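A single protein chain has been omitted; all remaining protein chains appear in their positions.
Right after this comes chain A.
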Amino acid sequence: MNHLPLIIRREYFTKVKNKSFIVMTFLSPLIMIALFAVVAYLSQLNNDKERTISVLDETGYLEEVFQNTEFTTYTNLNGLSLDDAIALVKEKEDYGLLYIGKSGSLDNVSGNVKFYSEESPSLSVISGLELQIEKRLKEKKLELDGVSLAQIEASQTDIEIAQESFDGEKSSKIDNVVKLAFGGAAGYLLFMFIVIYGNMIMRSVIEEKTSRIIEVIISSVKPIQLMMGKIIGTSLAGITQFVIWVILGGVLLVIVSAIFGIDLTQVQTPQQEMMNQAMQADGTQAMAENLITAISNLPLTNLIIAFLFFFIGGYLLYSSLYAAIGAAVDNETDTQQFMLPILMPLILAVYVGVFTVIEDPHGTISTVFSFIPLTSPVVMLMRIPFGVPLWQQGLSLVLLLGTFIFAVWFAAKIYRVGILMYGKKPTYKELFKWLKY
């Protein structure tokens, strides 16, 4: 008798009809968007704050360097003494005073630059100023050596290395960023999904134990059917929740940004502005174009198929372990000691993904971890946008599948024995013994 559809239906509808589930489903995006709105609003407030920086340049080298911008006004205090300048800045409540002391030669300037302010200035302001001064001094020095400004400008070369794999696949720096974003998002999504819904499965198993209905159910269906039904039903509920989150979040985001008039693509803080001023960043237009090519450069078909397989495989692997934990204990507080061995490989996978895959997606560590079944779903998902040979993906998937089958067998054993065990919290040794019952 196949009761699986029946069990899945019950699990799904109990989850979906549950009040706290409904509240969470609709409230979470609201909270997220509200947070976003608050942050956006605050940064807008910040934007409105214009700051004035007074400049006292005793060397005369740095005239005309500091151009007023939307948020920053520079006032020239040349001619005043340092003390007077400080007093004046204090009185005017300026952001601060940039002081370039008298120096014998260009080489000595670097030791004589100071910034006076009421509170310690922001790091980005200081580094912005530093960049501008450095650039100007460099030009001055070159000019002294007889190089004209035009020559300097002409000598500026922008190098962008065009990357191409042996197969003729072209990529660029922005491609890598996009790949990282896609891989990271996929890996992180899986991680979140496992943690949230794995826990939900665990709680639902514990609930059946504490309400003592388990023996009634188990006299009608096989434990493994119940376990699989639980996992699938809860996952479907999870997917429902995720889809609602994405849709609701998207809609709300559009509404909120319309209300607050925030152009999402153009959110620019004074800090960024100052850095851009110094570095003369690329035009936004070219960026957007590159972005689109970068996305279309991704191995999309491979990405989607691999995402489905690794996501499902990884999720099922972990959720069967969660189900086993739920079966082994009587209440949620007892789960802690068993959670650690599950969370560790998961967190390790995320760390490897974040630190190693970014550095070198095809390095030894990344490759090895994308084969180890407990870490492979997350790490492999992060690697795939960078192009992973199909045999590697296949091998990793086979390993994952093998482990999954083993984990289900293992979990089903623990589950079968554990659901009927009440009382004391089992030790690892006892769990091992259960396997032989």
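What we mean here is this: contacts are C-beta pairs under 8 Å (C-beta built on N, C-alpha and C of every residue); 3 or more make two chains touch, one makes a residue touch a chain; residues count from 1.
Note that contacts and distances are computed from a predicted model.
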Refer to UniProt and select, among "V-type ATP synthase beta chain", "ABC transporter, ATP-binding protein", "NADH dehydrogenase subunit C" or "Phenylalanine--tRNA ligase alpha subunit", the name of the complex member that is left out.
"ABC transporter, ATP-binding protein"
Among A:Ser219, A:Ser296 or A:Thr364, which residue is in contact with the omitted chain in the full complex?
A:Ser219
Residue touching the undisplayed chain, where the options are A:Lys90, A:Lys114, A:Lys138 or A:Lys433:
A:Lys433
Need a quick check: the contact residues on chain A for the chain that isn't drawn.
1, 3, 6-7, 10, 14, 18, 207-208, 211-213, 215-222, 420, 422, 433, 436-437
